[in-house]
Every structure is written in C-alpha cells, then in structure tokens.
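There's a structure below that I have some questions on.
A single protein chain has been omitted; all remaining protein chains appear in their positions.
Labels A, B and C are assigned to the chains in the order they are written; within every chain, residues are numbered from 1.
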Amino acid sequence: MSKKAAPPKIPPAATAALIAAGRLFHQRGWVPATAGNFSVRLDGKSLAVTTSGRHKGELTETDFMRVDLQGRALDAGKRSSAETLLHCQLYRHSPQAGAVLHTHSPASTVLSRKHDSIRLAGYELLKIFEGIQTHDTVVEVPVFENDQDIARLARGVDAHMRTGRAPHAYLIRGHGLYAWGRTVEEARHRVEALEFLFECELHERLLKATGD
Amino acid sequence: MSKKAAPPKIPPAATAALIAAGRLFHQRGWVPATAGNFSVRLDGKSLAVTTSGRHKGELTETDFMRVDLQGRALDAGKRSSAETLLHCQLYRHSPQAGAVLHTHSPASTVLSRKHDSIRLAGYELLKIFEGIQTHDTVVEVPVFENDQDIARLARGVDAHMRTGRAPHAYLIRGHGLYAWGRTVEEARHRVEALEFLFECELHERLLKATGD
Amino acid sequence: MSKKAAPPKIPPAATAALIAAGRLFHQRGWVPATAGNFSVRLDGKSLAVTTSGRHKGELTETDFMRVDLQGRALDAGKRSSAETLLHCQLYRHSPQAGAVLHTHSPASTVLSRKHDSIRLAGYELLKIFEGIQTHDTVVEVPVFENDQDIARLARGVDAHMRTGRAPHAYLIRGHGLYAWGRTVEEARHRVEALEFLFECELHERLLKATGD
Partner (left out) sequence: MSKKAAPPKIPPAATAALIAAGRLFHQRGWVPATAGNFSVRLDGKSLAVTTSGRHKGELTETDFMRVDLQGRALDAGKRSSAETLLHCQLYRHSPQAGAVLHTHSPASTVLSRKHDSIRLAGYELLKIFEGIQTHDTVVEVPVFENDQDIARLARGVDAHMRTGRAPHAYLIRGHGLYAWGRTVEEARHRVEALEFLFECELHERLLKATGD
C-alpha cells in the first residue's frame, strides 16, 4: 500500500454516535454555545474531528472532517476545531484510544479554576476506568493551564503523560474536560461518570462549610 | 409441576416499564454511564434482571435475563449485573417485593459519604411508603459500607433486615440507592420520592451554614 | 333549570392543558411520584380534579373526575385526590379562580420547612400576579402547617383568607405549593414564576453565608 493511500471514509455509525453524544451533552449543559469538540480514530494515521465553530448539540454529518495525526486537514475546504492537536496527542500517545470527547460543564469549570488536580476517591463509579476493579482507590484528574497556543498545550499534556503518569482524563483550567475511550460509547460513559463525580465533589466542597 | 419446570417468560410489559424507568432516570442524571441495575420478580423462584454493563438510559428488550433467587443464570449466554445478589436478597426477604431499582444520583452519593443513615422527617412525600399515613413521622434510610464482594454485602443487608429493622430503602456508601415496590411503577415512584427527599436534605444541610 | 341538573362535561381542552402542565412539572421535578393534584372549575357548582394516586407526569383523560364545591363525587366509581377540599376552598372563596395547581418542588419544600412565610420583593416576575404592575413591591407567600385532616387544613386556609389577607399563592409546610388562576394557562404561569422565585430565594439564602 502506498504512503499516499486515501484515508478511510468516516463510518456513519461513528458520526451518528458523536451526534447523539452531542445532543445528550447539550441537554445536560455540558457544551454551551459552540464549546466542545469530538473525534473518532479512523486508523493508525487519521481521525475524524468536528469542524470549527459548530454547535455540538446540533451536529450533522457534514460537521466532521478528516485530519492526520499531526492535525493536517485531509478534506479540502474544511477547517477543523482549533483544539484538534489535543485530540491528535491522545491518539498518538494511546494506541487504544478510539474516541476523544471534550466538554465544558459548570462543575468541571469551577473545580478546574480552584485546584491543580481533582482527587476522586471511594466512588463506585471509578470502576468505569481502565483497570479499576474497586471503589477503594484514588483517581487524580490533572488540571493543565489553559493556553491559546494549542500546539504548546498539547506538548505540555504529552510531556506529562510521558513521565509515566497516565491520567484517565484531564481538565484544562477554566475550559473543560478531555476524556477518551476505545469507542465513542466508552468515551461518552466516561464523560457521564466524570461529570457526575465533579458534581458530587462540588457539593462536598459546599457542604464542608457547614461542618455537617 | 416438576422442580425443573422452565422459569416464566419475562412479561413484555415489565420490560417496557423498566426501559421507561431507565430513560427517565438517565434524563435526571441518576444512572450515569453504566451505573444502576433493575429487576422484576417473575415468580417465587426467579427474577429478570439487567445484564452486565448496559447503559440504563438506553435499555432494549435484549438487555434483561432470568436468574433464580440465588442469582444463578437461567438464560444461557448472558451475564447478569454484578449486583444481582442484592436484588435476590430483597426478593427472598420480602415476598411482596415485585421490582427492585438501583440508582446513582449525586445527592444520594454525597449524603451516603457523610452519614451512616439518612433521617427523613416531616415530609408529606413520606406517605409513598408502605404503612405511612402521615407526614408526622420519621423514616431512616440506612447506609451500608460499599463492598466489591457482593455476596458479603448482600449478607450484611440481610442480617440488618433480619434484626427486625425493616428499612423502606437503603443506600450503599459512595454508590447509590436501592428501592423496591410491589410493581415497577411503585418502585419507580419510591425512587422519585427518595431522590426528591435527598435533594431537599442536601439543600437543608447547605442552608445550615448560613444560620438563616 | 332544576337544582339537580347534571354537572357540565369536562372540556377536553381543559384536560389536555392539565395533562401538558403535569408533563412539564414532572420534567422539572415538581411532581415526584404521585405528588401534586390539579383541578379546573366547571361552573359555579362543580370542578374537575385529578383522581387519587395518579402520577401527574403521566395523566390521561380518565384520571380526572367531577366533584361539587364541597368535594362530593359527581362521577360514580372514582375517588378524588385526598386534597380535593383545598381546591374546593379556593373555588368557593375566589369566584375568579378557574384552575388550581398543587406542586411539590425541592425549593418550595425546603423554604416551607424553615419559614412561616416567604417574602418576595423586587423581582420583575412578580408582575405575573393580579394587580401587580411593578417589580417594586412585596408579595408574601404564607406557609400553613401541614395537616392530614384536609377539612381542617382547608378551614385554616379559608379563615386566613377571610381576614382580608388575600395571598397570591400559599405553601404547606414540607408539602408544597398551591397556585391558581383564571385559566389552566394562567395558573401554570404562576407556578413557573413562583418556582423560579423560590429557586432564586434559596440561592440568595445560600449566598448569605459568604458575605459576598
């Protein structure tokens, strides 16, 4: 096969799963306005990602495009999300990552502005993550500083992951959550679980004031 | 009738009621990711329960299977929810239990992490429970420690119930709510009422800080 | 016309409006389980009210029945809501009342357990009430003690109203809201406005703790 082989077509089932995830996330208030971006791996060299500036609760089949793992457009006439390089970093770093979902919720935004990492301990729902079989564990979700230079932000995330720390998800300060999985479904389940846990953590921090 | 008589088929109306309950609970945020599990009694010896790992907001007719009251599969090729034995305990202990619903909400999760039981007093909605005719009463919802050994957890719940204390529902710490009723509808109403009451309790605890 | 003339049939448009209100309220979490009850005036002598024990988010045309202004059934074989007499009191006291809606929200429940009346001042939304043309006003929503003797509770509400105080709505402690209007639509708008205002008030009480 030539190096110049055409990238695979985007499977309609993957597009449909991302469109449905976007509708759900919008109903929950996790992708306000044009916030968020979603992708799915096509093969070892390419992915499909949402195009720039689309509302994630109202995606259609034409709101996706193909890029290579360096974020270069493979479809003419379309511009991919400004944060495409963060998706590419995850697919390059984790061969098993098949889908990446980036969302913005009030809980994750508020927590990310106050903390350098979010410590999740003792929750049954932590079993949603790879390799976790018990609630009796701790998951640390790191918070990276926001940066409009996405290439630099992606390098920072990559450097963090290369030190051996392998977060199950991460936050960008004042910006939102990045979660992933082998499939769109698995990535979506992790977003649901993390947003649930962030909401619990927000309530626990509020309750601390009562001494209750 | 032989002891080996085939278990009853799962009534389509029961499956439909559980599917609808799952959709509602997911809209409310009470069954994030693959959390939760649901069942309905078939007869004195068997029940139908959700299979392992399904999203409870997106159940279909094939996501249920039959097990006996010891949790043994009666349908080949399917694996029941990891928490099937907690459902079995309730059906064995309470002959009038016809349906069991297990949910995960932020309010119940947060409260269960801070308290050993949740005291609900003075609410009109308490009349949803068996034998309660007035708001002027107290209902204690016990909180059991979470345990990945579900057989042991079920024995602990059973021992608690055999001491004469007959809770109307219970929580597992950091994990969620178990509620039941004679029918799926009654069990669902109790989940709705309990989640409402837990939300009220969470707000009351937050207000305590204000001295208001 | 004889005094024994048959009461009017329930207009299908009124039933449809109450069914739609119930669906909306359930989506918002204001009628959990079988909580709440709704009615519409038929004429000077009768009303249609929800039958006992129905889920208000899933009402159908058969879930309504006719009663007279003393709460006596006019349709055989049906039992009206346990709180029918509170509806009757409002129709007897206020000739312009055409519909009464009773809901249970977390915000109204929590506030009603802490206060003897809820003072709403300075909100643009207060203009939803009869005779109010400016935000620069105060509306007091009284809180009555809950009582399982509904006839006695209705007499208490009536006595309060006969002293010249004419509340725009009222709360029952730990129980919920009663609101009314000339039409189902107007009553529903007032429920929406009041629940909004109670939610604001709950947040304001929480903020007081911060000294912000």
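FYI, a residue touches a chain if its C-beta (ideal position, glycine included) is under 8 Å from a C-beta of that chain, and two chains touch if they have at least 3 such contacts.
These numbers were taken from a predicted model, which means no experiment stands behind them.
Summary of contacts with the chain left out: across C:Arg79, C:Arg152 or C:His203, the touching residue is C:His203. For subunit A, the residues in touch with the chain missing from this view are 27, 29, 32-35, 55, 104, 106-107, 109-110, 113-114, 146, 148, 172-176, 202, 205-206, 208-209.
On the side of subunit C, the interface with the absent chain consists of residues 27-28, 122-125, 128, 133-136, 185, 189-190, 192-193, 195-196, 199-200, 203-204, 206-207, 209-212, using the contact rule stated above.
We adopt the following convention: only the chains that are shown with their structure count from here on.
Graph distance from subunit A to subunit C, where chains that touch are one step apart, equals 2. At the interface between subunit B and subunit C, two copies of one sequence, fewer than half of the residue numbers in use appear on both sides, so the contact is built from largely different positions. Copies subunit A and subunit B of the same sequence differ in orientation by 90 degrees, per CA superposition (steps of 5). Between the Cα centres of subunit A and subunit C there is a gap of 45 Å. Measuring from the averaged C-alpha position of subunit B to that of subunit C gives a distance of 32 Å.
Residue positions of subunit C touching 2 or more other chains, listed in rising order: 209.
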